[in-house]
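Yeah, one chain of the complex is gone here, protein chain that is, but the others are all in their spots.
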Amino acid sequence: MHITTAIRSKTGRRGASLVALGLAAAALLSACSSSSSSSTTTTTAAPGGTLSANNAAYLAADLKAPGGSLNASGSTFVQPFFTSAFYKYSGLNQALQVNYQGVGSGAGITAFQAGTVAFAASDVPMAAADLAKVPAASGPVIQIPDILGGVTIAYNVPGVSTRLKLDGPTLAGIFDGSITTWNAPQITALNPGVNLPSHAITPEVRADSSGTTYIFSDYLQSANPTTWTLGASKTIAWPSTAVQTPKNSGVAASIQSTPYSIGYVEMSYAIQNKMSYAAVKNSAGVFVVPSPTTVAADADQKIGVTPTSFSIVNEPGAASYPIAGYSWAILLQKQASPTTGAQVVKVLDWTTHTGGGQDLAHSLYYVALPPAVQNQNRTQLLTVTGSNGQALLTK
Amino acid sequence: MTTVDLPPPARTGRRRSLPDNGYKGMLVVVALLVAALAIWFLIAIVIQAKPAFSTLGVGWIFGKTWNPSHGQYGLLPFILGTIESTAIAVALAFPVGLGTAVALAYLVPDRLRPVLSTMVELLAAVPSVVYGLWGLIVLAPVFASTVEPFLTSVLGWTGLFDGPNRGVGLLLAGVILFIMILPTMVAISRDVLAVVPYEQVEGAMALGATRWQVLRKVVLPAARTGILGAFTLATGRALGETVAVALVIGNSPYIAHSIKSPAATIPSLIVNNFGESTGTELSALFGAGLVLLVIGILVNSAARWLVWSTGNDSAGVGIGR
Partner (left out) sequence: MTDVLDAPADPILERRQAVQAAAASSLRRRKLGSRLALGVCWACLLIAVIPLVAVVVYVVAKGLPAWNVDFFTQPTKPEGIAGGGVSNAIVGTVVITVIAVVVAVPFGLLCGLFLAESDGRFATTLRFTADVMTGIPSITVGIFGYIAIVRNFNAYSGFAGAFAIGFIMLPVIIRAGETAFRGVPRSLNEAAMALGARRATVARRVVVPTALPGVITGVLLAVARGLGETAPLLLTIFGNQYLQWNPSKTMEALPILIYNYSSQPYADLVQVAWGAALLLMVVVLVLSIGSRLLANHLGKVRR
């Protein structure tokens, strides 16, 4: 437990990587044989740590969760991953069905506060103001990362077939309405040789409260600390020229229908839809194309994420794609019903570990959680208790 | 029901039916329950909307800025968006719907009439979400590349067609709504036109009137009430349409200064934000729902007044079917 509190109280990358090294050392010391099952996920770099030894035992127990059905809702960022992962889980444990609906991070949090879902998913953890709306009688809230993904800048510019290069200041100008045409000097300067039209830019953004919006605006704020004035939030006061559509899938569809538009969508939506997306300049000055590899490179720069220190945008490193983020699963630490509680923790444990749901990440254009984060998750899930105080996650 | 010791005699309804008082009482109870449901609806919405009005006063309904995360609430952009998109739809649907109804009732050969009537009614069978998707996927690119540039070149002098040709926006929403309310306008108008007393038509023709003159001077005035009724129903449907509009209107919480701008309506505001709202914002959304109800009732009442003030029509056809 003390490791957890240490992670929570220390902010800053140095403290987190020290802790990660400590975890890795502890894991190495305690395990006689590495029991992480073979996986086809992208290899995570050394700072990612190593998976705990008894992973397989936990995974096997996860598949023996009590029968029934669960409702969960939230982020559309994570929806393709969750739907596939829960479907696979139900295939292995036919008694339990997990029904996940992508309604947007904000709506997921609200449903969680109202108690109408067993757990929620959001690309930005609940802040203090959100936590205050959870009834006090429900007890403390646990938030764990469940997958890693990137936010691409997708665009639809007829006549432009080469990949556009964009940087922080330019993106900020486009999305706050100060840059209005495609052949604006800021854009042409970054893309010499590309014949950019003089048409007006239509920014495409989210109409609903969105964690994807948070990650993107967080990046804009981080890259433009003085010039980006609209803040980092799930809902932004976008300019009046912006077209707003609900859900990641809606924004993607709108971009494809609106010529000379540009918007932000989670990576798997852009790749699956075969959309054009931009190479974004990271903090090392390199224009990086979003991909699972580059997103992983960004995340590896900050392994020790916590619900209060969760932002991984704009991390250093030449290979890092700067607009990336974790998606978070949110659940109550004190589960009123031991059956539902056991179902929740076991499903989430299975979904967030290699050998379980994380194996699906790569094929869906997400990035699996680094092993250190997975270990951290399990530690958190082990603290979930039923009404009698007994831990619900078992081996 | 009364219990009887004798075996029931054959073929009388007497012993098995409710006594008159019981029957009447049952009907009254049901009617009261329905009334109670309507009252519950109204009270529930008002109670949920009240906190917004206590916190923000009443003027917020006409506020221009909607930014809940900064505590700013204003419904004017959405009220205007609702009215404007409905206005476009109705401005198109009234003449086109009436013309189509005339064509179906009088011009189309008898053999083709059922087929064509069914085709127009097919428009009503398409689910509204399909209209929204078709509008976004098929119509929006066509608007952006062809329709909007054309309209801008022809009507740009009015100042209503400023801005880029995005496809999605107020205009597309109005057009999609027009397509959706067209069957309502056509079906009711056609039915109403068909029941105009034929003696009047014959009389006019005997006087040497052309077909159009008969229509204009005899048939349409006679069917006036029913046509206005169709108009009301169509307008009501356009005001309340949610999903189709949310997909094509752009959901921009600002007052549209051009017919091509993205805009938003009250239904689209509610459907996009309801899931994630709490506290004052949630209450404001209920307030928006209340405003929408009031707008609907105002439109309905205005139409009824119009009907009443233009006098009774000789066809005597009522509103609604």
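Letters are used for the chains, namely A and B, taken in the order the chains are written, and counting of residues starts over at 1 for each.
Throughout what follows, a contact is a pair of C-beta atoms (placed from the backbone, for glycine too) under 8 Å apart; a residue touches a chain by one contact, two chains touch by 3 or more.
Keep in mind it's a predicted model, so treat the numbers as computed, not measured.
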(message) I'm checking contacts with the chain that's been left out. Which of B:L18, B:A91, B:L155 or B:A302 qualifies?
(response) B:L18
(message) From the list B:I179, B:V218 or B:A284, pick the residue that touches the absent chain.
(response) B:I179
(request) Would you indicate which residue among A:N71, A:S138, A:T293 or A:Q333 is in contact with the undisplayed chain? (result) A:N71
(request) Please pick, from A:G173, A:G250, A:G263 or A:P322, the residue that touches the omitted chain in the full complex. (result) A:G250
(request) Could I get the residues of subunit B that touch the absent chain, sorted low to high? (result) 13-14, 17-20, 22-24, 26-28, 30-31, 33-35, 37-38, 40-41, 44-45, 48, 95-100, 102-104, 107-108, 116, 118-131, 133-134, 138, 179, 182, 186, 208-213, 215-216, 233, 236, 239-243, 267, 270-271, 274-275, 285-286, 289, 292-293, 296-297, 300, 320-321
(request) May I ask you to list the residues on subunit A that touch the chain which is not drawn? (result) 69, 71, 73, 80, 83-84, 87, 90, 97, 99-102, 114-116, 247, 249-250, 252-253, 268-269, 272-273, 363
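As a convention for this text, only the chains that are shown with their structure count from here on.
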(message) Roughly how far is subunit A from subunit B, centre to centre by C-alpha average, rounded to an integer in Å?
(response) 42
(message) Which residues of subunit B touch subunit A once you look at their complex with the stated criterion?
(response) 67-70, 136-137, 140-141, 144-145, 163-164, 166-169, 246-247, 250-254, 261-262, 264, 272-273, 275-278
(request) Note which residues of subunit A are touching subunit B in the complex, please. (result) 103-104, 106-107, 109-111, 113, 133, 199-200, 202, 207-209, 233-235, 237-238, 240-246, 250, 253-254, 257-261
